[in-house]
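With one protein chain held back, the other chains of the complex are shown just where they sit.
The first chain written gets the first letter, and so on, giving A and B; residue counts start at 1 in each chain.
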Amino acid sequence: MRMGEKSVATGQSALAGFGLAAMAAARIACGLRGVARARRGALLVPDAKTTVLAAKRLNTAAGVLAASVLTDSAVEHYRGGFHNKAMITPLVTASLSLAVSIHGNADDEPVAHEVRDAVYFLSGLTGLIGTGFHIYNVGKRTGGFSWQNLFYAAPMGAPAALTLSGMTGFLAERVREARPGTAPTIAGLLAGRLVGLLTSLGLFGTVAEAGLLHFRGSFQHKAMYIPVTVPPVTAALLAAAAIGPRKRNLFWARTWLRLTAIIGVAGAGFHTRGVARQMGGWRNWTQNLLSGPPIPAPPSFTGLALAGLAALGLLEDLAE
Amino acid sequence: MSERYPNYDVLAKRWSPSWNEITRHVIERRLAVPREPVFFDKSEWETLCAVCDRIMPQPMDRPPVPLAAYVDQKITSRHLDGYRYAELPPQGEAWKRGLAALDAEAQDAHGGHFHTLDGAQQDALLHRMQQGELHGPAWGDMPCKPFFEHRVVADITHAYYGHPTAWNEIGFGGPASPRGYVRLKLDRRDPWEAVEDQPGNDAAEKNRHVV
Partner (left out) sequence: MLSDPFSAPRAKDGRAPDVFRVGGWVPMREFSDDDVVDFVIVGTGAGGGPLLAGLAESGFSVVGFDAGAYFRPLEDFASDELEQDKLYWTDERVIDGANPIVMGGKNSGKAVGGSTVHFAMVSLRFRPEWFKSRSQLGYGADWPLDWREMWGYYRQVEEALCISGPVSYPWGPKRPPYPYREHELNGAADILARGAEAMGYKWTPTPMATLSAPRGKAPPCVYRGFCRFGCSTNAKQSQLVTFIPRALKAGAEIRDLAMVGRVEVGRDGRATGVHYIREGKWRFQRARNVVVAGYAIETPRLLLASATDRFPDGLANSSGLLGKNLMTQSNQAVFGTMKEEVRWNKAPPSLTITEHWNYEDRKDFFGGYCWMAQGPLPIEWVTIQTTSRGLWGQQLRDEMEKYNHAVGLKMVGEMLPDERNRVTLADDLDENGLRVARVTYNWGDNDKALINHALDQMQTSLELTGAKDVFRQENDTNHLAGTARMGFDRETSVVNSDCRSWDVPNLWICDGSVFPTTGGVNPSLTISAIAMRTADRIKALARSGQL
């Protein structure tokens, strides 16, 4: 049953590789418009257009995460010399995840797509296996789980971004296929709550990863404190929104999520400046892109923030 | 050509981020060392060249590093070590006396100048010098053993391993500024490092592209 009129947000920007900033900005704008439209009454019954819009937001989030993982793992695994053949896997999987996310973002059908589902599932799995590999890599080095290996061996939290991409995308499909007249649920839980909670956990995890590496960098620049101070608040607010009563005011959660999305982009800017600041600057890029701060890493905050905003949208638009 | 690192050439990185301006300047000067002696006279020079050939034998398939020229230049440019063993005179005097004494030993043992002896005979004399067994009057109060270790071997081997040809031979990364190294672990190399020849890894081809 189709309910009400909803114009699909104009910000249906094409997801093209590194158009992360444009994408994020556009999606935030979409979110704004979608929410404004949704606040028409106390009880809203979802229609197909609303669910598809929510799904598309999640596809976008999944895509941003995938793009971040693709670039980051490409650089880092290149640095590792692809010495284990399996190191090519996340590049392949993240590429597929990015591709299907673009596809999903352009798809108006309120049905889950088999291929997208499969790729997202594969992404989730690859991320888990990658985490296993990374933990093994840290543990087997001399010193085991020492600060040295936490700093310089395979980052244990990094593959999780791929799992988060897969999970977000998987949730996108579940939301998309939710029957009109019902609230999308996954495994019996309200989709908005589940997405919100998982995203919140994802944020905490990314905070830990950024915190560890910024600790390694001795917080030599004040801005390095931002990813360990702002996103934890965001994650807490999002978790509270996900768990709490539906009618609560989500203004603060939304604001901090937008801020976090911007931080992801700003972080990439800071890291770019950081690469330039290394010895030899851009002229020495063959060293500095590898040994300087990773430019593709901060946008994973943006991806998670987008997923969080999508979760808020689900919580607001779709009734219990 | 180095067998272990075929086709590897440190000089190929001259304009890469691995070399800075002063390094280029320094290595250019090093490669332009005058080939004719300034400090040593003809007979000392002949002996010195022969000694260099034994201390650091060089392959025939590439231009040799002019070791004797570097020894000469070290003295004429007054490049000191920062210390002098009490039993040795300053480097110039030590070399002159030592070369003359070695030549005298050669005359004594084989009836000919050092540089006319065959390799085995030359090596034998050098071994005896290393053991401290040469005591001819030409040595004066300079013992031959420390002369061998601290002048002959030191000056000649330093000249060799301060030269890009030697760096290629041992696969040394060479100059590294501003670009240093990224992959620091065992069995890991950066693309601008020499590839060691292993069965089937096509090192000769890969080293052509190391820059």
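What to note about this one:
The criterion applied here is as follows: a contact is a pair of C-beta atoms (placed from the backbone, for glycine too) under 8 Å apart; a residue touches a chain by one contact, two chains touch by 3 or more.
Keep in mind the model is a prediction, meaning the values are calculated, not measured.
The hidden chain makes contact, of the residues B:9, B:44, B:103 or B:193, with B:193.
Although one chain is hidden here, its contacts on subunit A can still be listed: residues 141-143, 147-148, 151-152, 215-218, 220-221, 274, 277-280, 284, 287, 291. Interface with the hidden chain, as seen from subunit B, comprises residues 2, 4, 18-23, 25-27, 30, 54-57, 79-87, 90, 123, 126, 130, 149, 153-154, 157-158, 160-162, 166-167, 169-189, 193-194, 196.
Quick note on the criterion: only the chains that are shown with their structure count from here on.
Inter-chain spacing, taken between the CA centroids of subunit A and subunit B, is 59 Å. Residues 79, 81, 83, 279-280, 283-284, 286-287, 290-291 of subunit A are the ones touching subunit B in the complex.
Residues of subunit B touching subunit A in their complex: 17, 177-183, 188, 190-192.
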